[in-house]
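Omission of a single protein chain aside, the complex is shown with its protein chains in their original locations.
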Amino acid sequence: MNSPAAIEVRDVRQEFRVSGGMFAAARHVVAVDGVSFSVPAGRVLGIVGESGCGKSTLARLILGLLAPTSGDALVYGQRLAALDRKARARLIQPVFQDPFSSLNPRQTIQEIVSLPLVAQGSFEAPEITRLTNEILDRVGIARAMATRLPAELSGGQRQRVAIARALIIKPKVVVCDEPTSALDVSVQAQILNLLAELRREFNLTYIFISHNLAVIEHVASTVAVMYLGRIVEMNETDVLFRSPRHPYTRALLDSVLTPEPDLGIPDVGLGDAVPDPSRIPAGCRFHPRCRMAVERCQREPPKPDLAAPDEMVECHLANQDNPFQLVGGQYAQG
Amino acid sequence: MSIAISLPPVRVRTFRVGNVGFWIGVAICSVVVLAAVVGNALVPHDPFAQNLNNRLVPPFWMEGSQPDHLLGTDQLGRDYLARLVYGARISLLIGITTMIVSGLIGTTLGILGGYFGGIVDDVVLFLITCRLSIPVVLVALAVVGLLGSSLTLVICTLGLLLWDRFAVVARSTTMQVRSLDYMNAAMCAGASTPRLLFREILPNIASHLAVVATLEIALAILFEATLSFLGLGVPAPLPSWGLMIAEGKDYMFFSSWVIMIPGVTLFIFVMGVNFVGDGLRSLLGAERPR
Partner (left out) sequence: MSAPLLEIEDLSVTFNERMAAVRNASFRIGRGETHCVVGESGCGKSVSALAVMNLLVSAAKRTAKRLSFAGEDLLAMPEKRMAQLRGNRMAMIFQEPMTSLNPAYTIGSQLTESYRRHKRASQRDATARAVKLMGRVGITAPEMRLGQFPHQLSGGLRQRVMIAMALMCEPELLIADEPTTALDVTVQAQILRLLNELKDEFGLSILLITHDLGVVARVADSVSVMYAGEVVEHTTARQLFADPQHPYTRGLLSCIPVPGKSQRDKPLGSIPGVVPQVSVGFSGCAFRSRCAFADADCAGTINTQTATADHNYLCRLTPTRQKELARA
């Protein structure tokens, strides 16, 4: 390929050693288990999944906060592990979920936002002040706030500050890990709109992680569905929402509660088995909760079926000539 | 068009017993610090000047007291008030320098263990465990007994022995802070490790360390008194409170005030320092958002 993808993740695996104490044997938890995808520049990859599916671990891998046990995460063709901290900061920046823990409570807004520039060590003080003021204006934080502490700001304002910090250094990729989950509905809309504007303005590539499918549908151009450490389905947003191929995707879509009073509460039919990353089932990892599971699913893990670079599904039943008939859901009719 | 809605700041007043204690503690400590700094300029006697003709003069509330010696004199006729005030200097000196030495050791170990985790943390944990298995008084006695007693030696010995609480608190708070997203954000921002340790972590654990510091000061002062009482603390003419108790113990049946005065002073001061620590804890605890 001539132009490298903005983000390329190749067969990444992340194991955590859960120590049982000084003399007990350690357990291994596989949080991310062989994930591959690539995101072209200027696109938004949405990653959805339930808690414990490994989506936040994946975000930390892409950010270079964790070194993968195996596999590679590349940003603009460069291995993050090989980059020094300053070069990495110029490429990729995060926006985290909880605006109450993502800002240092002992620093002023000015100090927080300017940190990426200060850390570079190559900017003069007046330059830093100018750029800080510029970005604060852009995200809608009054300059008078710059000398305040985070505790004096509301949740939405804090998230704006976090966005300003991420963008002040003009990165190419921004990883948004549940950026609106901790916010109220009206504030969530403000932040989503701001993120969309900034993406166009700064020509950014986003990885957007959320458990809220409605939000993902609104922001993402491609969606990857994660289950217990693996991507089980990935496709263009429209296609994925219109015709999901994996039973788990279908269940997730069914469980979205849109504000339509006549639809009642959906029956997602997932049973109450709880996915546990330290005890991943043999065969297809989704089979204990799958209402379509057949005998083969218990024994043999399905292989990813790649129709196109960003169209993938991992299910025995989706590969057959005669695919299973899913019960009509709320998006099936388009 | 904008219509202003006035929002009065909602401030819950927290005037609790803990805060009263805090201010009492601050008052006690201020008096002691003041006494240590300017006290000997105000008291007209030299704490070392002996006057064997004027021994064991009782304090002002007892019969036979002399207006010249408010708290009386000791068995060698030295002015007790002057010695007490000078003792405050010794106690403070020992408390604060021991706290600084042990604080540096403990905080460094704790932050390193908490931040780096893994094998570094295992080593730190091992050191803490080892330190906790050392009987402080016995080791201090042995060291002072071997090397002879001096102020510096007492401070060094206590400083090297009393860092465990700093290490435990620094380690656990660092681990908490390290897992917060602002640390992740700072790492992603390209901040260097020293910057992460000193600008991001240290200010956020400082309040916890301040509480430990007060407790350590109190503990060091008590240990010094213990060592001095056993005759292995600061060397003789220096009037440490512990030493004053030790020197007075032969006279306690007939002139009980000889040990009562330094004893009560020690008790009140240590209590004051602990009040400050408790107050700090509740103040800082309330300040933390959410």
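In order of appearance the chains are A and B, and numbering begins at 1 in each one.
Quick note on the criterion: contacts are C-beta pairs under 8 Å (C-beta built on N, C-alpha and C of every residue); 3 or more make two chains touch, one makes a residue touch a chain.
Keep in mind that what you see is a predicted model, and the values were worked out from it rather than measured.
Screening A:E8, A:D33, A:E217 or A:E233 against the full complex identifies A:E217 as the residue touching the chain left out. Mapped onto chain A, the interface with the missing chain covers residues 50-51, 154, 156-157, 184-190, 192-193, 196-197, 211-215, 217-219, 237, 241, 251-268, 270, 272, 274, 331, 334.
Convention: only the chains that are shown with their structure count from here on.
Inter-chain centre distance (chain A to chain B, centres taken as mean C-alpha positions): 49 Å. In the complex of the two chains, the chain A residues touching chain B come out as 60, 63-65, 85-86, 88-90, 92-94, 96-98, 100-107, 112, 115-116, 119-120, 151, 162, 165-166, 169. Listing the residues of chain B that touch chain A in their complex gives 180-182, 184-192, 195, 199-200, 203-204, 288-290.
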